[in-house]
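For chain A:
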Amino acid sequence: MNWNAWIPLLVVASSLLPGLIIFRLPEERVRTRITLNLIGAFLKLVLVGWMLWGVYQGQHFETRLALLPDLDLVLRAGPLSLIFVSLSTVLWLVTTVYAIGYLENSPHRSRFFGFFSLCVTATVGIALSGNLITFLIFYELLTLSTYPLIVHRGTEEARRAGQTYLAYTIFGGALLLLATVWLYTLTGSLEFTPRGFIHGLGEEHRTALIIIFALFITGFGVKAALVPLHGWLPQAMIAPAPVSALLHAVAVVKAGAFGIIRVVYDVFGIESAAELGVMSPLAWLAAVTIIYGSLRALFQNDLKRRLAFSTISQVSYITLGVAIAGPIATIGGVVHLVHQGIMKITLFFCAGNLAETLGIHKISEMNGVGHRMPWTMAAFTVGALGMIGVPPIAGFVSKWYLGLGALEVGEGWVMFVLAGSSLLNAAYFLPILHRIWFRKQTAAWPHEHNFGNKETAWALLLPPVVTALMALAAGLVASAPFSPLEWAQLIAQREFYQP
Partner candidate 1 sequence: MSNEIYNIFLGFVVAWPLLLTIPALHTRLPWPCFWAIFPAAVLMILPGEAFVAPSWFLFGTGLGVNSEARWILAMTVIVWSMTVAVVKFSSEQTYNFRTPFFFLTLAGNLGAVLATDLVVFVCASTLMGYSFYGLLLQRRNESSYQAGKIYLIFLIIADLTLFDALLLAAFETDDLRFESVRQAMTSTADTSITYLWLVLIGFGLKAGVWPFHLWLIETFKYSSWPARLLLGSVPVAVGLLGIVRWAPLGGATYYIPGLIYQGLGIVALLYIIIRAFSRIQITEIPAWTIVAVTGLCNVALGVGLAYPSLWHKYQYLVYPLIALTGVFTMFLSYGLSRTKDESISSTHRSSLNMFKAWSENWAGLMQQRKQNIKTRFVLLWGTVVLKFKFLHCFQKWGIAPGVLEQQLQYWPNAITLFLILVIVVALSVFL
Partner candidate 2 sequence: MNTVFLYALVGIGLFCLGLFALIVQAHLLRKILAINIMGSGVFLILVALARRTEGGIPDPVPHAMVITGIVVAVSATALALVMILKVTESSGQPEFPDEESK
């Protein structure tokens, strides 16, 4: 029996099954729910670790189930898949712990954790998809399973945010469906192939291919929050903090960015895409998004909204890295997928801690909070500095490779975008840090909860500290084996150098 053919499916199932069981659990069975969640998360971690090790040694992991007569549901573990799978798996574990602490004593937890597991299932499915239709299926599943989390609080505002989210994503999904089917009728294949599978098409399909590419980018751009398709993201911040942390900072926007990576590398192929002349518009789009997101972030007083606009800006680094279309920029883009995830989840955890422990939602209320919650705020500081690109935190490594990649292919203007964005990042993060550490507390905390002599609950404190350490480590030991950077290099090598 070949176990390798089943592991990708097991990875997906390891969060699906607990999720389905949790749906039916009564609200008060807290312990069973926690156990189920953690078992699923650990199991997934072990399985992903196994796959990582296997792929490193050249093994193949592929699950293939018939979907349509000549289209299969394919789950395959390649280097690119694994980098995203590992990210979501590790962060799922961390976020589960966090969510347990965050939602303690709040209503509808079974529903929350059920959909949460579904979201992770969808994300992992997206990561492991071996062809476009599988990708599409999980992509839509992600849309659907995120919706209940956004409207989780059940307020009118939440409902409206949910409707906005759907208006954007359903529209994007429709375009993706069109693009996928169209491509299928042209090529007869949807299988992700390194360097793409559209080479065989003649010159007469050029226009069609350009339109298909544009459709893909628009479709994925919705989730990746490319300007002007970003409107849903700041609104979706109405969701509980763990959702903002894992989903809006990592899973959902990354799914979009990952889709762009897949389309450029494994559907069109860098060379064909460059030949079509679609890469530089994409790069410009990403650049505009980076600057625009940072500019908007400057004007936000709500902490989560500021972080949301920051996400819009940061996720486009990934797109930018892809669009620059050189091997080194690819490393930058792909590695930022991981780095941004770790750093941004840290920031959202900290924002959640502030809200949950002290009732702080606005930046203007954060004066002197560093004395009250030093560990949380230390983690926040690491995350924020990493976002700015301060060495040696993870963000520095991504910016390094992006800048270098741009120089390599002679796109000097990217340097200015990076510099401008860093400057803006500093302009909206450093004042927060200043408030945290150096201002005196001016007013009483809005809603302080007492956690004894600790600054907050363990389950709330541990996750941000762990992710902040991960962000530091990702930069400090960037060249260690199995580090995100090493994997990104492996991916770039596969895309650019191997025959």
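Some points to look at:
Assume contacts are C-beta pairs under 8 Å (C-beta built on N, C-alpha and C of every residue); 3 or more make two chains touch, one makes a residue touch a chain; residues count from 1.
These made the cut because all candidates are chains of the complex that A comes from, given by their letters.
Remember, predicted model here, so these are calculated numbers, not experimental data.
With chain A as reference and 1 or 2 as options, the touching candidate in the complex turns out to be 1. Against candidate 1, in their complex, chain A makes its touches with residues 298-299, 371, 374, 385, 388-392, 396, 399-400, 403-404, 407-408, 415, 419, 422-423, 426, 430, 434, 437-438, 440, 475-481, 483.
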